[in-house]
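A single protein chain has been omitted from the complex, and every remaining protein chain is retained in its original position.
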Amino acid sequence: MPEPPPQPQPQPNEPEGAVAGTGMGGGMDLAASEASTLEPASHGPDGPAGSAATGAPGPQDRPRSLWSDAWRDLRRNPVFLLSALVICFLVLIAVWPSLIAPGNPLRCDLARAQDGPRPGHPFGYDGQGCDVYTRTVHGARASVTVGVCATAGVAVLGSVLGALAGYFGGVWDAVLSRVTDIFFAIPVVLGGLVLLSVVTSNTVWPVVGFIVLLGWPQISRIARGAVITAKQHDYVQAARALGASDTRILLRHIAPNAVAPVIVVATIALGTYIALEATLSYLGVGLKPPSVSWGIDISAASPYVRNAPHALLWPAGALAITVLAFIMLGDAVRDALDPKLR
Amino acid sequence: MGRYIARRLLQMIPVFVGATLLIFLMVNVMGDPIAGLCGERACDTATAAQLKREFGLDKPLWQQYATYMGNVFTGDFGTAFNGQPVTELMATAFPVTIRLTLVAIVFEVVIGITLGVVTGLRRGRPVDTAVLLGTLVVISVPTFVTGLLLQLLLGVKWDWIRPSVPPEATLDELIVPGLVLASVSLAYVTRLTRTSIAENRRADYVRTAVAKGLPRRRVVVRHLLRNSLIPVVTFIGTDIGALMGGAIVTERIFNIHGVGYQLYQGILRQNTQTVVGFVTVLVLVFLVANLLVDLLYAVLDPRIRYA
């Protein structure tokens, strides 16, 4: 790469120097037109007047802030509606699996092990001769609970601690970040064997708690980085100059601008947490047998992928759809929260 | 800046002590490791007692920790149950793992950021959808399966690679393992970059740059990408530790005797000396990586300053 020519140009990192000091509020029409061409799914440009005021510094007179506007946007976003539909369906079968799979997931006949589909058993049989369809449907409860609750817990705990560290800096940052470092040092296998082996409960909650405990440092660092970036923006400085409280600045000005990376990491982590549950169960410290979950079925089918790929593909497919739904949901929420889209 | 770094380096001391103590306690809580040494039978009581004495397990915990830390400062990390000094294990495990991690990170950076930029600029287009599908596959199919299938395809059917990595493990032999190891992280990096790019491409400075008639490439790389990298850099910083210490499955499939494998074995055999030793080094790696990430923030966004 050649050295850039020394012509006078605005520092790319200091856009405010070149454009108006109002932050992202400036150049509204441009933003709107660009958004509409590039973002056909998003209906951001509706009601520009309302949104324009939203992001502006110090709108103390408008209690209906960005968040409610975001919700209005979301309701009209087909991507959001589709993902919400899928998630509702997942929740439905998690609560009431026998609705679409009346069979018993624990009823297995070794004589049928690894057999392909047959009438009444559309997904075939797994290595133990259990019906893959029934197990996939019944596995939703444990897997969706672990995935969603662990992700929610990690995201909330991680973002709060990360935001505090990033926003206040100094001692806050030093203490919180070093605690994060210590948690990073705990190997998952060791943590699982130590913390979960003493638990006798037969529910998913110890597993969820464990994942939150070891998972928050990652989100925390992501959130910290995002907050550090966001707090440099002029509108934050302006809000502070206008006397806004820290809470207000954090929630109203920084959070919407820092939430994107957290959403991205959280939605992908959701899938990996579902898989992590299987690792823990394999070590005998996760869900106690005879639990049914996608993770357990995926890891049981993995060694046999050459001979019975169907036993792997269906639960893995269910996991993929779940992750997809949450990624789409995350994308839609992020778009709705993005002030630049207005 | 110099003072900031000095302060950060000083902060490593409490983290170091805290982490080693925590790990030390955790391994000890797991119980008596001697029982696992005699195969499918009970160790006779005399030998068990003798072994405990030899590994110092008969002493109170605080004393064990004090002795251990004292030894660590003289460079003695103790011995594993097979009689090998832990430093020897580290000397064979860390170089391989560092190379593997390096390959994985290069993949994350090169492929992940490229795909992220492409999909970020072309949201909703076929290429975006294709990358999303790839992401889903990577998340939902276990590494074990990806690795196994790649081995059979590339190693046996097409004969492009050796299915297992020989002990010397040179960089070129680590390409496929590195890719497998990086796969899930790739998903993160791609989507993080994509989101940042999509967010920032409507920023004022980008429009200014475009309006000034700068070449598109230049706008993307210099203006757009640089401002979008902070979350990506943060993620990669947190990922280094996971890649180094947690590559258990990848290392197993490709027969790499690296840190993940030694750590896993150490944990399963409850060998305090191995586990604490390896984690100690890993903690130092996290700390340095995190420091570098924080310094990179300032490089990527000059408004961020450290006093």
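Each chain carries a letter (A and B) given by its place in the written order, and its residues are counted from 1.
To be clear about the criterion, contacts are C-beta pairs under 8 Å (C-beta built on N, C-alpha and C of every residue); 3 or more make two chains touch, one makes a residue touch a chain.
Throughout what follows, contacts and distances are computed from a predicted model.
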Record-based protein name (UniProt) of the chain missing from this complex, from "Peptide ABC transporter substrate-binding protein", "Alpha-E domain-containing protein", "Na(+)/H(+) antiporter subunit D" or "Na(+)-translocating NADH-quinone reductase subunit D": "Peptide ABC transporter substrate-binding protein"
Chain not shown: contacting residue from B:Lys59, B:Arg122, B:Arg162 or B:Arg303: B:Arg162
Candidates B:Val72, B:Val106 or B:Val210 - the one touching the absent chain: B:Val106
Option touching the unshown chain, where B:Asp128, B:Glu173, B:Asp239 or B:Asp294 are the choices: B:Glu173
Contact partner of the left-out chain, one of B:Thr20, B:Thr101, B:Thr190 or B:Gln270: B:Gln270
Contact partner of the left-out chain, one of A:Trp67, A:Phe89, A:Phe168 or A:Tyr282: A:Tyr282
Interface residues of chain A (partner: the chain not displayed): 1, 3-4, 104, 106-111, 113-114, 127-129, 192-193, 197, 282-285, 288-290, 300, 303-307
Residues in chain B touching the chain absent from view: 30-47, 49-51, 54, 81-84, 88-89, 92, 106, 109-110, 148, 151-152, 154-156, 159-164, 166-167, 171-173, 175, 221-222, 226, 251-255, 257, 261, 267-270, 299
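Just so we're on the same page, only the chains that are shown with their structure count from here on.
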Centre-of-Cα separation between chain B and chain A, whole angstrom: 21
Residues of chain B defined as touching chain A within the complex: 7, 11, 14-15, 18-19, 22-23, 26-27, 29-30, 123-124, 132, 135-137, 139-142, 144-145, 148-149, 152, 184, 187-188, 191-192, 195-196, 199, 201-209, 212, 222-223, 226-227, 230-231, 233-235, 237-238, 241, 245-246, 248, 263-264, 267-268, 275, 279, 282-283, 286-287, 290, 293, 297, 300-304
Residues of chain A touching chain B in the complex: 4, 9-16, 18-19, 24, 26-27, 30-31, 34-35, 38-41, 174, 177-178, 181-182, 184-191, 193-194, 197, 217-218, 221-222, 224-226, 228-229, 232, 260-261, 263-265, 267-268, 271-272, 275, 298-299, 302-303, 305-306, 312, 316-317, 319-320, 323-324, 327, 331, 334, 338, 340-341
